[in-house]
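Of the protein chains in this complex, all but one are displayed in their positions.
Labels run A and B following the written order; every chain starts at residue 1.
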Amino acid sequence: MQAKTTILSLPTEEFVHPGTRACTGCGLAIAYRVGLKALGKNTILVVPPSCLTVLQGLFPVASTKLPCLNVTFASTAAAATGILATLKSQGKTNIQVAAWAGDGGTSDIGLQALSGAAERGDNFIYLCYDNEGYMNTGVQRSGTTPLGAITANTPFKGKLQQKKDVPAIMAAHHLSYVATCSAAYPLDLYDKIIRCKDMPGAKYFHIHIPCPPGWGYDPRYGIKVGRLAVETGYYDLYEIVNGEFKLTAASEKLVEKRKLVPVREYFRAQSRFKILTDEQIADIQNQIDAKWAAYYKKDEQQ
Amino acid sequence: MHIIEDGNAAAALGVKLCRANVIAAYPITPQTPLTEKLSEYVELGEMKAEYIPVESEHSAMAVCIAASSTGARAFTATSANGLLYMHEQIQWAAGARLPIVMCVVNRAVGAPWNVWNDQQDSISQRDTGWIQMYCADHQQIIDSVIKAFWLAEKVSIPIMVCYDGYLLSHTFMPFDLPDQEKVDAFLPPFKPEYALNPDEPASLNTVTLPDVRIDVHGELAHGYMEIRYLLQEELRTSLAVAAAAEKRFAEIFGRGGDPYIEPYRCDDADYVAVGLGSLTYQLRVSVDALRKEDIKVGVMGIRFYRPFPDEAIANALKGKKGVIVFEKALSYGYEGALASDLKSALYEHLAGTGHLPLVQNFIAGIGGREIRTDDLTQTLRAATQSRIAKEPTWIGLKL
Partner (left out) sequence: MGTRNYRRKTSHSEHGPGDGGRTGSWRVERPILDKSLCIPCKRNKEACFICWLFCPDIVISRTIPPKIDLEYCKGCGICAEECPTKAITMVDEAEFSKEDKE
């Protein structure tokens, strides 16, 4: 087991320049910055249209110090395959290929290409940053927008369907590594990327990304909101290594503590959930409690 | 060495001789045997390439785009709906100036489903910024693939090598298989001006503004419009580069001709039939028959459709009484796209001469409807005698 990275041991080299176009307090900017530290200098990136395209910079200026191929919305993972195939044909085996895509670009339009690349066993890291909506086009619902969230095209009733469980879909591809992360826990993200780098085939990351304009909170509370999602047991941090599921980091600690913050606190911290009624919240709380009861039971059995 | 193979094998052999580094493909009739053949070469170790069995044509082109951006010689092939499914990617490859070569094995597009030959698929991709070459026989298929890689890499523009499904893809014909050494002499390894690499990071195809903008060196960089203007300009100048390719090819392989057009009995002809692909060889039979009746017709195949060799075409048709355009596709709502392009070329180059040939347009073989040579002969004969009533006229229609 690798030693846990601390703030003091986190590399200081930066791969993103200041002065990007990302919104004030953007959660993606935090995850991206730390994620790139883990991926390292010897990396080629693939990015589809998304907030990250904007953060990345407008021609002729790039904010990222790594080579990056901007591709069409549905083609992210296939493009990673093309880079990998070329590097292989050039005998360059030491370059990491990493795709960063939004939740819409992953769970909806890019799912086919991602599934194809995962099934082919193409050796790259795919990082889905999940701000739970099509933010770049003005906050519309995506496959991973949670139940009850108001978006630009679920304006009054909120989203009526559940969030799509993309990590589970990816785990069903028999990947060597699937992990969930959060921008509020950047060191956990860093360690997970380092851990999976040498594993074979495609590696999938699902990163929860607090987004002030999309979620409706004051930018200064971004980390708090992200942390609440985890501490309420609403969004779990885990990894699935060769099929073995394991809660990690803050979520693992919650099992020890046997105590969750009421999910209501997470919902009430953001305006997008303002139409959720007390009954609906109670309902969701019950689902969370049932999920965690299973985690506790599994823990007791071990 | 002369061999007898089908058209798909001719294409596959061409790709192998060109030492493509990355091949991505998704099955669709009638392209499948071509890409199956390539997977065979790769698995048997006869070809050193990465073969990626992608999950869609959109991804096939994504792989080619990314591979080409990383410095690989990339190839794919498709037909019909596969080509249509790639549409977004096709535009992307051209805008990113990637010298990808793709064989389009021409087939009708849905709806309704139809697997037989016409050229609606590639014609519908006319305006994407790709170079389009059309082949009339197997020799042209293999030679065009080889020339295409050279030309694409010279001008940084992707190329579609189009040939008729079944009529060429699945028929056996003898052709000369070029020597590997000669192909290597003709086509050096691909050396892109930039390939993605961590030592020299660059972000490709980022959002580009309507106006120009200062770069990190303090110099003025282009806006979107300049980048697109250069694609158009360099497509136009690639006509001259294509002529150089043809010349170089002839020097090394000892065969070749006009890079843009393939005239047959046109010199003294009053009327010239014009078309794309194998249909123009079928028309030669009609021309021969009509010549026996002392009707002065010829036929001209167009080998380069985009960029459109307007000047070469207009020069070849100068002084003719009529031009009879046969097409296996059309721009729905108007007429055959080739007929429109021809008229504009004639107007552009011959209006000043005081004589413009009469252009008549016929649509044939849509969705694989049999094109009977007798029908072509009759149509040609009639078109040389009087102007048809309705344009375009569909040949072989059973209404």
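Following the convention adopted for this analysis, a contact is a pair of C-beta atoms (placed from the backbone, for glycine too) under 8 Å apart; a residue touches a chain by one contact, two chains touch by 3 or more.
Keep in mind the model is a prediction, meaning the values are calculated, not measured.
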item	value
Candidate in contact with the missing chain, chosen from A:Gly19, A:Gly91 or A:Pro155	A:Gly19
Which residue of B:Glu234, B:Asp288 or B:Asp375 touches the chain not shown here	B:Glu234
Per the touch definition above, residue among A:Ser63, A:Thr81 or A:Ser142 touching the missing chain	A:Ser63
Touch criterion as defined above, residue of A:Gly27, A:Gly133 or A:Pro146 at the omitted chain	A:Gly27
Where the unshown chain meets chain B, residue by residue	95-97, 156, 193-195, 200-206, 208, 215-217, 221-222, 224, 227, 230-231, 234
Where the unshown chain meets chain A, residue by residue	7-8, 10, 12, 14, 16-22, 24-27, 29-30, 33-34, 57-65, 186-187, 212, 218-224
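Assume only the chains that are shown with their structure count from here on.
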item	value
Between chain B and chain A, distance of the C-alpha-averaged centres to the nearest whole Å	43
Chain B - residues contacting chain A, complex	21-22, 24, 48-50, 52-56, 58-72, 74, 88-89, 92, 196-198, 200-209, 213-216, 221
Complex interface listing, chain A residues touching chain B	41-44, 46, 53-54, 56-62, 64-72, 74-75, 77-83, 85-90, 95, 112-113, 115-116, 119-120
